[in-house]
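Only a single protein chain was left out; the remaining protein chains are all shown in position.
Labels run A and B following the written order; every chain starts at residue 1.
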Amino acid sequence: MNFQSAINQLQTIKPNLHQEDFLLTWEKSEDDLKAILEIASILKTMREQNISPRVFDSGLAVSIFRDNSTRTRFSYASAANLLGLAVQDMDETKSQIAHGETVRETANMISFLSDFIGIRDDMYLGEGNKYMREVGAALDEGFAKKVLPSRPGIVNLQCDMDHPTQSMADLLHLKNHFGSLEALRGKKIVMSWAYSPSYGKPMSVPQGIIALMSRFGMNVELAYPEGYDLIPEIVELSQSNAIVSEGSFKISNSMEEAVKDADIVYPKSWAPFHIMQQRTELLKNRDTKGLQELEQDCLANNAKFKDWEYDEAKRKLTKNQDALYMHCLPADISGVSCKEGEVSSETFERYRIPTYQQAGYKPYIIAAMMFANKFEKPTEELANILEKNKNRIER
Amino acid sequence: MNFQSAINQLQTIKPNLHQEDFLLTWEKSEDDLKAILEIASILKTMREQNISPRVFDSGLAVSIFRDNSTRTRFSYASAANLLGLAVQDMDETKSQIAHGETVRETANMISFLSDFIGIRDDMYLGEGNKYMREVGAALDEGFAKKVLPSRPGIVNLQCDMDHPTQSMADLLHLKNHFGSLEALRGKKIVMSWAYSPSYGKPMSVPQGIIALMSRFGMNVELAYPEGYDLIPEIVELSQSNAIVSEGSFKISNSMEEAVKDADIVYPKSWAPFHIMQQRTELLKNRDTKGLQELEQDCLANNAKFKDWEYDEAKRKLTKNQDALYMHCLPADISGVSCKEGEVSSETFERYRIPTYQQAGYKPYIIAAMMFANKFEKPTEELANILEKNKNRIER
Partner (left out) sequence: MNFQSAINQLQTIKPNLHQEDFLLTWEKSEDDLKAILEIASILKTMREQNISPRVFDSGLAVSIFRDNSTRTRFSYASAANLLGLAVQDMDETKSQIAHGETVRETANMISFLSDFIGIRDDMYLGEGNKYMREVGAALDEGFAKKVLPSRPGIVNLQCDMDHPTQSMADLLHLKNHFGSLEALRGKKIVMSWAYSPSYGKPMSVPQGIIALMSRFGMNVELAYPEGYDLIPEIVELSQSNAIVSEGSFKISNSMEEAVKDADIVYPKSWAPFHIMQQRTELLKNRDTKGLQELEQDCLANNAKFKDWEYDEAKRKLTKNQDALYMHCLPADISGVSCKEGEVSSETFERYRIPTYQQAGYKPYIIAAMMFANKFEKPTEELANILEKNKNRIER
């Protein structure tokens, strides 16, 4: 990377990210998204060249994980650390949905000296994103009433609707793989349901992928067995996006058909919308028996679609028999992490290293979201860092 | 804040805080307390003005929490981070009281490169503060015998007797609310028991409040239903304090009577002294059945005093119908966090933001305690920081 040309490139973009939370990609302008990609790339190259982009001398980055996570947790910690912030975990019980005064108060109590709050809350349909906005409103009030010296930014680390740090990392991977955002135009990406022996996987990854990739002129095909729908509004949104971006959007019910001539395939399991709706109701009512029954039904239904495995035969149907395989990891690999799963071991192994590279963008995407939130003129600040040229490791 | 005048003010005070633990406010001189308030205010203003008071290039601040905590944990983490220290948690089982060699050894093992140990140990009457002193003695020995390169300071983050980081934050809130410490003279503050559906809340907050506020010429009234006594020695101490400071100290058994003409009301539940004594014995004997029975008895007795709720009617009895409401949070708010609780939702809402501001002083109080412990001449060090004028966030 030539830093000067990257910074010149960034200079031409007019994002509106300063002091804005990053909750859903579809609330962000194309310039916002491009700015995040550019900043992430610059930060990544700085790190590789031993230039330290530490802009905070102190400060906390709070993390709230209502669901287990290794990858996103490390990505968030890495991003915070790179910029100079210390991570402080806020333990939240998984089973409880906080509202009202509890949220308002807690949001302020953890924010007196905090710069960011990263939240993963993907368990309840209709709740995760709402919770983030409730936290945001509390922070707005706290800042307005001078309780807080500044308004911490919120980073959505996965909710019921979107997984923007994942989808943006995926987009940066595609941009680099194909050479540019422009090069993605007309490329066929298949977001396909795939069989998994586990249950209740969130819909936020496929939703995030179709809603984001449809904005860059790609031919997006969403494939799933009948009944495995995603949230209807997000599917509609993706359709509209495709029209605006002059790409296309299609839904089909066969992985085999879908992957034909695909440039990119993203086979991943999820639990269907109507199951998630029922599950959320049962969880709210703490109906343990109902939840167990739903799980059994759901697993039994999944089992009908074991042929929704991405394997060598299907790979051979793709463009040049070599579509880029993507996964947010960990994948359910047949014969490796489970008996039968989302992808055959041979096919996975073929693209294993690229999936690691895909994951490697996430820390920088998060750091870029923080950076763009904090600095009104991120380009100038990046130029400052380059000028200072401080070593990350003493040399 | 004018930094120069604040520093001049601090210059006139002769505290004896260097290399001293902060365990109980009543062991500290008036100058000690004033110095903490001044340093905390200066650090808070520095942070607000983007001046970084980071004085440690590395170092650990150990935390030992024998009880759950979000507010104090974040306050401690924020204070440590502001000064440049990394927090390292020491997991302690809640149910076990360590003594003797275990304490001596552990205290040294966690301190080789540590600058502070913050301890919350409020579960057992007669134990928490004692434990902190045992840790302190072990650190003294370790330093004397050259096991440790320096003697880490201990910060009491709540014990069975006092909660000095809370009461000092509360005092700073009062000082700022009324304009000066001098302005508190003659003000009536009511520390009142209040009904709560939960059980076993520690006495350290009310004890900390009466023991501290009685030193500044305030008219302190402690109100509780008959039988809900605090530790007698601390009540006697508060009485003596009031005589020395030319304020007053009174005990009464009616919230309604107590709040009349009050300038400040602090309605908060606690478990009575005699219950805490029994509970400690039962806990030591691991008498699960006895503990359950005690809890039932205690809750049943609490329930007789549901009218000890601070509400609009009571507020209207206070000075100008507008006494400053205080709480260490979270409050048991009737109809919000519980059916019937310490405060009505209407009254709480009226003072909600001030309670957040009150809480916001705690990180700086802790940072000030650390700062004053570490630097023999804190005034000079603060002046140094101002002169350097390093940005917390790059600008």
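Just so it is clear, a contact is a pair of C-beta atoms (placed from the backbone, for glycine too) under 8 Å apart; a residue touches a chain by one contact, two chains touch by 3 or more.
Quick caveat: nothing in here was measured; it's all calculated off a predicted structure.
Touch with the chain omitted from the figure is made, among A:Leu10, A:Leu23, A:Val62 or A:Ala77, by A:Ala77.
When the whole complex is considered, the residue among B:Ala6, B:Met90, B:Leu317 or B:Cys338 that touches the unshown chain is B:Met90.
Taking the complete complex into account, B:Leu60 is the one of B:Ala40, B:Leu60 or B:Met276 that touches the chain left out.
In the full complex, chain B contacts the hidden chain through residues 55-60, 62, 86, 88, 90-91, 100-102, 104-106, 108-110, 112-115, 141-142, 145-149, 374, 381, 384-385. Along chain A, the points of touch with the absent chain fall at residues 47-48, 52, 54, 70-71, 74-75, 77-78, 81-84, 86-87, 329-330, 333, 336-337, 352-353, 356-357, 359-360, 362-363, 390-394.
Operating definition for what follows: only the chains that are shown with their structure count from here on.
Centroids of chain A and chain B (each the mean of its C-alpha atoms) stand 41 Å apart.
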